[in-house]
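All protein chains of the complex are present and in place, except for one that has been dropped.
Right after this comes subunit A.
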Amino acid sequence: MSDFDDILARSARALASGIRRGELSAVDVTQAHLEQIQATEPALHAYRCVTSELALEQAAAVDRARAAGAQLGPLAGVPVALKDIFVTEGVATTCGSAILSGWVPPYQGTHAQRLADAGAVLLGKLAMDEFGMGSASENTPFEPVHNPWAVGHVPGGSSGGTAAAVAARSCALGLGTDTGGSIRQPASLCNLVGLKPTYGRVSRHGMIAFASSLDQAGPMTREVGDAALALGVLAGVDPSDATSLDAPVPDYLAAVDAGALGQLAGTTIGVHRRALELDGLDAEVRARFEASLAVLADAGARVVDIELPHFEHAVATYYVLCTAEASSNLARYDGVRYGLRRARPSLRETYEATRHDGFGVEVKRRILLGTFVLRAESYADYYGRAMQVRSLIAQDYAAAFTRCDMIASPTSPVPSWRIGAKVDDPLALYLLDVFTIGANLAGLPAISIPAGFTTSSPRLPIGLQLIGPHLAEPALLRVAAAHEAATAWHLERPPATGAAS
C-alpha cells in the first residue's frame, strides 16, 4: 500500500481536484501511472508507446504553474493516453498499421492540443485494431491486447488498448474513436464508461480517418463524471473540421451531478424489444440489461417500448458505407510521402508492394469491398441504396425520440471472448456491432456504462448502452450518472492491475 495506490484509486475528476487543491503533486500522479504501466504492460500490451519523459515534463510544468499561483486547466496534471489513431506532434502515430511505420507527425491534432491546453499529461499512445477496423484489437501487426478482467481474453475493439489501459488504471482517462461502436463495445467488455458524442460534437481534425461520415472521438473512463469532464474539454467547433458543430458546449459535469442525485422522474427510456430476440444475444447479457432497466425504473424513469423498423438493415448498410469511405480514405497510403515504402522498379509495383505489405488482412478486405461498391456499375445498387437506408434508419430514431428521451439496449450482444477465437469469422464479428451501429449511421450520441458481470469464470463485464437524440449528451450523462449512483460496478477493480483491490 502506498500513496500511489490512493492515486490510482482516484477518478480523473478527483485527481484534478486533488492537484488543484495541492493535495497531490502532478509529478507523483504521473509517476504512479508510469509505474502502473510498468506493472501491467507485460500482460496487457495496451500501450503502443509510452512518453514518460514528456509526461514528467508536463507534470512538472503543472506543479510549477500551481506553485506560481497560475490558473490551472480542468485536466491539469491528469495522466491521459490516446488511441494511436490520434495525431500527436513529435510522437510516433501508427494507427495500428505497419503502413505508418516510422511516421512522426509534424503537426498536432485538435484532441492532443485541447487536452494539453487543459493541462492534461500525455502518457502515451494506445493499441488498436488497424485503422479502427475490428472488434477485438487483434487486427494489427503488433501484439494483441489483453483484457485486464481476464488475461487471454480480448478487450474489445477497435479502441481495445484504451479500454485495457483505463481499466488497468495505467492511465486516468483515455481517448477512443467510434465508427461503429469502437468506443462503446470495448468499454462494455472492460467495465468502463465509453461516450460516443453526436457526430461533429468533437473535431475529427487529427484523428486518422476510417469512415469520415461515421467516425467520432470520445472519452473512455471508469466513471461517468470523468467522461463529462473530458467531453467538456474536447467538444466545440473546430475551424480545422468543416463538419464540426458550431453549437454551445453545455456544462456536462452539472448534468452528471444532477444525475447522481438518482432522480429520474420525468425521463422516458425506450426499449426496442424486437432487437432483444436476436439469436446471438447472450443470456447473461440480456439478464443484466433487464436488471439495469429495473435500476433506472427504480430511480423514477418510465420505460416504454419503441420500434426501429429498419434495425435489421443497419449492419449491412454500415458495412457498405464504412468500406466505401475506408477505400477512399486509405488511398493516400501509397509509400510516396510518408510511412512504409517498398521501393520497386516501377511506380505500380511500388504501390502494390507497399500496400500489400503495409495493410493487414481486414484492412485489405474492407478496401476491396469499398472499392467494389463505389465502382460506377455497382454504385447505385450498393452505396446509393445504403445511403437511402441510412436516411430511413435516422428517421426511425427521430420517430422513436418523439416517444422517449433515449433508447436503452445492451452494448455488445456478448461479453469478451478468448483472443483468437473469432479471428477467422469476420462476418460473425460484424454482426456483433448490431446494437452500436445505429448511433453512427444516424450521427447520434451514445454511451456505454458498466452494467455488471457474467456469473461464469472468469467474471466478464457487461455494458448498458443509451442512445440519445442529437446533442443530448447532457441527458445521457445524467441518466448514466443515476445508474452509476445506484450500482457499484464501476468501483470494482480488475485482477490484472498489479495490485490488490
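Methods note: a contact is a pair of C-beta atoms (placed from the backbone, for glycine too) under 8 Å apart; a residue touches a chain by one contact, two chains touch by 3 or more; residues count from 1.
In this section, contacts and distances are computed from a predicted model.
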item	value
Per UniProt record, name of the chain withheld from view ["Aspartate carbamoyltransferase", "Anti-sigma regulatory factor", "Ion-translocating oxidoreductase complex subunit D" or "Aspartyl/glutamyl-tRNA(Asn/Gln) amidotransferase subunit B"]	"Aspartyl/glutamyl-tRNA(Asn/Gln) amidotransferase subunit B"
Which of A:S11, A:Q36, A:T51 or A:T93 contacts the chain that the document leaves out	A:T93
Among A:R204, A:H470 or A:H483, residue touching the chain not depicted	A:R204
Touching residue (missing chain; options A:R332, A:H356 or A:R418)	A:R332
Contacts of subunit A with the absent chain, listed as residue ranges	86-87, 93, 95, 100, 103, 105-107, 109, 204-209, 211-213, 239-243, 324-325, 327-328, 330-332, 334, 336-338, 347, 351, 371, 374-376, 379, 383
